[in-house]
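The complex is shown incomplete by one protein chain, all other protein chains being positioned as in the whole.
Just so it is clear, A and B label the chains in written order, and each chain counts residues from 1 on its own.
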Amino acid sequence: MVSEISALFKEIRTKRTLVHHITNYVTVNDCANVVLAIGANPVMADDPEEVEDMVSICDALVINIGTLNERTVSSMIKAGKKANAKNIPVILDPVGVGATPFRFETAATLLKEVHFSVIRGNMAEIKVIAGLHAKRAGVDSLEEEENGVSIARTLAQKLGCVIAITGKVDVVSDGKQCYSIFNGHTALTRLTGTGCMSSSLIGCFLGSSKKPLHSAIAGIVCMGIAGEMASKSLGLGSFKVNLMDSIAVMDEVICLEKAKIEPSNQ
Amino acid sequence: MVSEISALFKEIRTKRTLVHHITNYVTVNDCANVVLAIGANPVMADDPEEVEDMVSICDALVINIGTLNERTVSSMIKAGKKANAKNIPVILDPVGVGATPFRFETAATLLKEVHFSVIRGNMAEIKVIAGLHAKRAGVDSLEEEENGVSIARTLAQKLGCVIAITGKVDVVSDGKQCYSIFNGHTALTRLTGTGCMSSSLIGCFLGSSKKPLHSAIAGIVCMGIAGEMASKSLGLGSFKVNLMDSIAVMDEVICLEKAKIEPSNQ
Partner (left out) sequence: MVSEISALFKEIRTKRTLVHHITNYVTVNDCANVVLAIGANPVMADDPEEVEDMVSICDALVINIGTLNERTVSSMIKAGKKANAKNIPVILDPVGVGATPFRFETAATLLKEVHFSVIRGNMAEIKVIAGLHAKRAGVDSLEEEENGVSIARTLAQKLGCVIAITGKVDVVSDGKQCYSIFNGHTALTRLTGTGCMSSSLIGCFLGSSKKPLHSAIAGIVCMGIAGEMASKSLGLGSFKVNLMDSIAVMDEVICLEKAKIEPSNQ
């Protein structure tokens, strides 16, 4: 798997993948820059008047609910449906989905209206999505399942998409295969937007390769290795600079050397 | 006072204080990162549909009017009232309150509808707030009072909150006590968002300690010392990186050594 993932790093630097984001205004600049750093191109547009046109000229769509409102939720649904109709892959980052009913309901609507190729969140967010789906579909609650591998695989099967849970160990599953990623550094949790940026990276790899499982792993591995490379920074400011620098130099050689991906045969 | 302030730096690093921001989109990323740098957690949400739910799970609310519109003003009022009802402290940063009638009227409405624990602004902004309140309450104009200590103390008494005026010398008063802070560096005035970040830091200390006077001093001292530590930077880009690094390493030892806080017995 490491060699297949590494190949994606080479591929993305030879294409000009265009990734449409409907995202929050907290980390939007970092998302745009991380997309450029990995060798793709970002475009941000969030008004219902133009998102269908914009997504139509892009290779992937990243929907991030970090700061949402009635206008942008409408845009997310419109753009997501259009992307589905055009076979453009869509990534969901359900930021803080458990924090408020508005986010919960928005995620429920999105899951109903739009098919996602990849959903990436932390354990708390993915559990809310899992519970949400369970509720909607009337299936058994997943609340007792504490294990990431089992949650990811089960939810992936139910939603028919790749589920990526990021944390101390990251878990990615397409419902059949499941991989654990052991890259990363705690400093990544002390900088805003590292989750959002991971989702953007997944969008880049997915827009370029059209392989959801591999792209989810590649995006998470990329952020994890960059976090390790930047981990000797003095503080949050330097860490952010070094993180971006590390992603800008990331290539298949570095990935082959540093990626820690293992299949989970649980 | 220095030792009491320094103790807050220790305390905040052992808690996971959550600070809700309704703020401008210019400096929102810097505010999120400064909150993480000092050891707290940020959450940004600005839609009327969710701000009451969001603020209810937080330890403090920072309202910043740097870029406002009808939707976010409504959110500010809703969130502020909910915070008041739940005894969650609220900080106001009245950015550019004197620049347009819309900002002036918004501030007037906020002061009428919401009780603030701390209001932090530069001298021009605080004077507008002072004049505003004077006008509303029919009291004497404060326009002639050029002295920060006297303005801060008088306004603090009238509004029943802590007033913090940042500038060459910072002044903080709860209406009874008044302190001047001599930390800081002119480079802080050449980077966008240092005022917004100071207000966010106050929000962190206030969410953690629930002491408005001490928190206002701690937030301002923190930014001031960090500015001094970063002042040898080559230019604005490096200064921003070094400022964030400095806040990330800030602790009670540094505060004890560098804080310059003096009571104003005027």
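Keep in mind that, in the parts below, contacts are C-beta pairs under 8 Å (C-beta built on N, C-alpha and C of every residue); 3 or more make two chains touch, one makes a residue touch a chain.
Computed from a predicted structure; not experimentally measured.
**Student:** Which residue from B:99, B:124 or B:253 sits in contact with the chain not drawn here?
**Tutor:** Per the contact definition at the top, the residue touching the missing chain is B:99.
**Student:** Out of A:154, A:208 or A:242, which is the one that touches the chain we can't see?
**Tutor:** Only one of A:154, A:208 or A:242 touches the chain omitted from view, namely A:242.
**Student:** Just to verify: which one of A:8, A:37, A:126 or A:259 makes contact with the chain not shown?
**Tutor:** A:37
**Student:** For the chain that's not shown, point to the residue among B:48, B:66, B:148 or B:219 touching it.
**Tutor:** B:66
**Student:** Pick out the residues on chain A that sit against the missing chain.
**Tutor:** Missing-chain contacts on chain A: residues 25, 28-29, 32-33, 36-37, 42-47, 49-50, 53-54, 57, 71, 240-249.
**Student:** Even though one chain is hidden, which residues of chain B still touch it in the full complex?
**Tutor:** Contact residues on chain B toward the absent chain are 24-27, 29-30, 66-70, 96, 99-103, 190-193, 233-238, 240-241.
As a convention for this text, only the chains that are shown with their structure count from here on.
**Student:** Which whole number of Å gives the spacing of the CA centres of chain A and chain B?
**Tutor:** 34
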